[in-house]
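Removed from the display is one protein chain of the complex; every other protein chain stays in position.
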Amino acid sequence: MTMRNAAGVIFFAIVAVFFIFSILSLHPFGDFGEEGDKYYLEPKMDDYIIDNAQNETGANNAVTSVVFDYRGFDTLGEATVLFTAVAGVILIFRRLGK
Amino acid sequence: MAFYVPYIAVVALILIGLYAVVFKRNLIKIVIGITFIECGVNLFLITLGYREKSIAPIYTSSPGGIMSLPVPQALTLTSIVIGVAVLALMLSLVVHIYRHYKTLDARKIIGGDEE
Partner (left out) sequence: MSGMSKIVKTITSIAFPFVMIYGLYVILHGHLTPGGGFQGGAVVASACAMIVVAFGSIWTMKKIKENQLSILESIGAIGFIVFAFLGLIILFDNSGIFFKNVFANSVYLFGQSVEYASTTANINTAGTLPLMNIAVGLKVIAGLFVIVLVMAYASNKIKERGD
């Protein structure tokens, strides 16, 4: 019991220290930085989508054009996961509810 | 330091969830912990996609200005629905486990130590 708890505490502490040090290396919230900064980011793909989504897909909502057009395969996999989960729930509860 | 507050919230959510998963013995509490971790990940994705003083990437009646990144928002949308589906499946399995073993204690179920 105590062995297991000690192992849990050590694992928890390692993960906590890892997270706290890793957030310090991220860019500050909402600030993508200037050129030359350590955390400088240039989201070229997102800027392309924001600029061209209206011409290419005709949708005013860029998020919808990403979900169903640029990244349709993600949505296909998500639909498969939802279908599988519903099938699993029905499979489990059908025998219980008889 | 104030710029890091959303990241601190993300880390707090993930650590609370991890605490429940590692130290709790009740299966329902473990499921709640997994949901907490998922909320932390969703908040992290949304946080990464925010630009300062940006608006939502929707052009209908938009006031103009720079827009936040659409791809993390789309991935979070997918992730939320997958989270609901996985939560329903986990809870059904917990109900099934309770009916079979008559207990929700994870360590009794796997036949581990009883102290």
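By letter and in written order, the chains are A and B; residue numbering begins at 1 in each of them.
Everything that follows uses one rule, which is that a contact is a pair of C-beta atoms (placed from the backbone, for glycine too) under 8 Å apart; a residue touches a chain by one contact, two chains touch by 3 or more.
Here the structure is a predicted model, which is why all the values come from computation and not from measurement.
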* To do: Kindly name the visible chains that come into contact with the excluded chain.
  => A, B
* Structure fact -> Where B:Val5, B:Ile28 or B:Ala56 are the choices, the one touching the absent chain is B:Ala56
* Since one chain has been left out of the picture, which residues of chain B touch it in the full complex? -> 56, 58-62, 77, 80-81, 84-85, 88, 91-92, 95, 99
* Tell me where the left-out chain touches chain A, residue by residue. => 51, 54-61, 63-65, 67-69, 72-73, 75-76, 79, 82-83, 85-86, 89-90, 93-94, 96-98
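In the analysis below, only the chains that are shown with their structure count from here on.
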* Structure fact -> Seen from chain A, its contact residues with chain B in the complex are 1, 4-5, 8, 11-12, 15-16, 19-20, 23-24, 26, 28-32, 43, 45-46, 49-50, 53-54, 60-63, 65-67, 71, 74-75, 78, 81-82, 84-86, 88-89, 92-93, 96
* **Interface residues, chain B side, partner chain A - complex** => 3-8, 10-11, 14-15, 18-19, 22-23, 47-54, 56-60, 67, 69-71, 73-75, 77-78, 81-82, 85-86, 88-89, 92-93, 95-96, 99, 113, 115
